[in-house]
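First up is the structure itself, then whatever we jot down about it.
What you see is the complex with one protein chain gone and the rest in place.
Lettered A and B in written order, each chain numbered from 1.
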Amino acid sequence: MSNTATPSTEHESHDDHAHPTETQYWLVFLLLAVITAFEVLWSYLGFSGPALVVPLIVMMLVKFVIVAGVFMHLWFDMKMLNGKIFTMAFAAGIVVALAVYTTVVATFEFNV
Amino acid sequence: MAIFNEPLRYSLPEGDKPGVANPLGVFSRPRSETGLKDWLTTVDHKKIGIMYGSAAVFFMLIGGVAALLIRIQLATPNSNFLSADAYNQVYTMHGTIMIFLVVMPIGAAFANFLLPLQIGARDVAFPRINAFSFWCFFLGGLMLNSSWFLGGGADGGWFNYAPNNGVAYSPSHGIDFWNVGLLITGIASLSGAINLITTVLNMRAPGMDLMKMPIFVWMSLVTQFLLLFAIPVITVAQVLLLMDRVFDANFFNVEQGADPLLWQHLFWIFGHPEVYLMILPAFGIVSEVIPTFARKPIFGYPFMVFSGIAIGFMGFGVWAHHMFVSGIGPLSVTAFALSTMFIAVPTGVKILNWVATLWGGKLTLNTAMLFSIGLITQFTVGGLSGVTHAMAPSDTQQTDTYYIVAHFHYVLFGGALFGFMAGFYFWWPKVFGHMLNEKWGKWNFWTMVVGFNLTFGPMHILGLQGMPRRMQTYDDAMGFNLWNFWATVGSFILASGVLLFITNVFLSLYRWNKAGKPNPGPDPWDARTIEWSIQSPAPEHNFDYDPQIVSVDDFWHQKYAEDENGKLRKVAHGADIAQPGNGEGVHLPAPSYWPLLLAASLPLIGYGLIFSLWLTIPGGFLMVVSLYGWALEPADDLDLPHGHDDHKSDHAEIASTVNV
Partner (left out) sequence: MSDAAVVAEQATDHVEDEHAGHATSLNLSNMKLAMWLFLGSECLLFGALISTYLLSKARFLTEILAGNPVVVDSISNPTLVEEMRAAGSVEPLFDIPFTSLSSFILLMSSLAMVLAHKAISEADYKNLRIWLGTTALLGSFFIAGQIAEFTAFKEEGLSFTGSLLGSAFFTLTGFHGIHVSGGIVMLMTLLVLSFKGKLNQDRAETVELVGLYWHFVDVVWVLIFTIVYLIP
């Protein structure tokens, strides 16, 4: 996106933040692929209980953040004027979802 | 501002010829500015707002007849006016219609009409999606009501608890209609929410910071966020139910180990934000009406804003108080009882601030103001009985009795609908260009107050006496006769109050026509917010130029200033400083058939799911065609003369050549 052409509309110009290069996108993808491989590996190592679940959840969240941050450009939009709004709109959904659904699952656990 | 100032800066991407008006070669672009075709294809937020309002009032008549049927059935003990089966359908449909097809859409009507006007925008962010939202709501509502003629309405209560909502216990198609109809109105709410949030966040006039927005805009914004996050939850619940009922899935099949509490959770995660999103628009309306007629700014503007936001957030944390007797366990009950008591705080802040705004004001007790005060008092009664439900032990006694019925009618009828009535009387001149009759208005108000309290007041007593909700009848010896009789009397007084309003609408129009259509002027109430700084009725292009916002209640501050002694003086008349309504050079989004057609495909698919999957084929075909037609149709019709406008249509030809 680095100032190659002159876009006819204004919104192009304030999108013009240092988005990653093609190589960087490939590297991020490789990182994601490695984490996925690790996840699968971990699930085969015979752990059970928290030793299995916690690392898997952590790796899942790392992947989530990388895709949202790099591929969905949230990290770069954050630097843009008011760009935090995008992250906030998305994060609001995630936070509400986490809060209500964790509570729902918990009420089934603690119903004595 | 999105739609401002840009006709000639606007360039089509290469490959598109200007005026490609019928992308699929099916229709030529609609151009009518009047008549049925205009209403079917309009994307004007004001017309859409009017349609939302009229459709909601139409559905209110259906829901109101259902209410009267319930009251006739209950007027006397051991009555057989309605069979038990019919009674189940009537109260279920009464609740569903009133909530989804009356209170929510009237809120949407006000939001649609007022948000762009109050933030100084020319239209909403996505005018065609706005039209799509309306048609989804209206067609979904019609589909829901078509169940009356196609085998009977839903019969499981408005929340249709599992497993009672399964085919085994409710074999008619009623619940399928409920399911599909509400899925369609859910699409309306969701797309409307995205549209209106974008509009409020992104299309404010220069200078209008978030903390300078009118309270109504704030409350609607919170409402739309509640919809944004609550609608998907009910969508999932209904999809699961649909899978169960239509495709034999097992989500609520207890024999297969399913836990029907899942339905209650999903329903109320949606359902509790739902009650706040029904009341918040009414809160916003009275927050505009009271300062205007108390001649004082709203007391504690930031508190009003933040309490609204707090209600929005906490609204997602109290749902299980609807489930205190469902066996969710003492830990959950305690937690939700606590959070429920907390949510009374921001609501109390609002009540306090309205009272403090009234305090020491120069009150004008016209109809709009009377309805606002009606909201404050009646909502407070409903709020106080609400606190008694927050106490879990007391709620255990009250659950499923008429005490609950009394509570939610006090907040939703005495609160939300009274607020909407205030809004009707207040903004009628801005919408239609004439006032509603005050004398009839006062009759309307007092009839409704008496009828309302006589109907729902006794239900507190009936509930505490132990009369259960949703029972078709009761025995003579139970001691419920007296108050049931008076509640029925009250309901007919209340109904005549609503009819007085409808009479007033037509009477006022008739008298206005006979008097030669006098214009009430842009600012008949000496009001505070910028929608009064344009002509009445609001011109099609809203604002001639971007209003520059300096403060909260900006229009008021243009009219009043302090003199050297610090005394408030009127420095200008609203009519003199109002924008003249000259739409020259303004380019408006063009009407379109596609929103209506896309919305029409949904009920077709819905009927297909219920009766025969074959019907989903034409429905799906229509949907795909409409989607592509929509996507390939430019939002603007460049052949449309710029500056077409009801005041200045003769300038249209010139305007199209003028660079603005």
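Going forward, contacts are C-beta pairs under 8 Å (C-beta built on N, C-alpha and C of every residue); 3 or more make two chains touch, one makes a residue touch a chain.
Just so it is clear, the structure is predicted and the values come from calculations on it, not from any experiment.
Trainee: Of B:L190, B:I343, B:I530 or B:L604, which sits in contact with the chain we cannot see?
Mentor: Checking the options B:L190, B:I343, B:I530 or B:L604, the one contacting the hidden chain is B:L190.
Trainee: Among the options B:L82, B:V102, B:M143 or B:V233, which residue touches the chain absent from this view?
Mentor: B:V233
Trainee: Based on the whole complex, identify which of B:P458, B:P524 or B:P634 touches the chain you can't see.
Mentor: Only one listed residue reaches the unshown chain, and that is B:P634.
Trainee: For chain B, which residues touch the unseen chain?
Mentor: 1-6, 9-10, 13-16, 125-126, 128-129, 132, 183, 186-187, 190-191, 193-195, 197-198, 201-204, 208, 228-233, 235-237, 239-240, 243-244, 247-251, 253, 256-259, 262, 266, 598, 602, 605, 623, 627-628, 630-632, 634-636
Trainee: Footprint of the hidden chain on chain A, which residues?
Mentor: Touching the missing chain: residues 1, 4-5, 7-12, 14-15, 19, 22, 25-26, 29, 32-33, 36-37, 39-40, 42-44, 52-53, 56-57, 59-60, 63-64, 67-68, 70-73, 81-83, 85-86, 89-94, 96-98, 100-101, 104-105, 108.
Definition applied: only the chains that are shown with their structure count from here on.
Trainee: Any idea how many Å lie between the Cα centroids of chain A and chain B?
Mentor: Going by mean C-alpha positions, chain A sits 35 Å from chain B.
Trainee: In their shared complex, at which residues does chain A touch chain B?
Mentor: 8, 85, 92-93, 96, 99-100, 103-104, 106-108, 110-112
Trainee: Give the list of chain B residues in touch with chain A in this complex.
Mentor: 11, 201, 225, 228-229, 233, 259, 261-262, 265-266, 269, 316-317, 319-320, 327-329, 331-332
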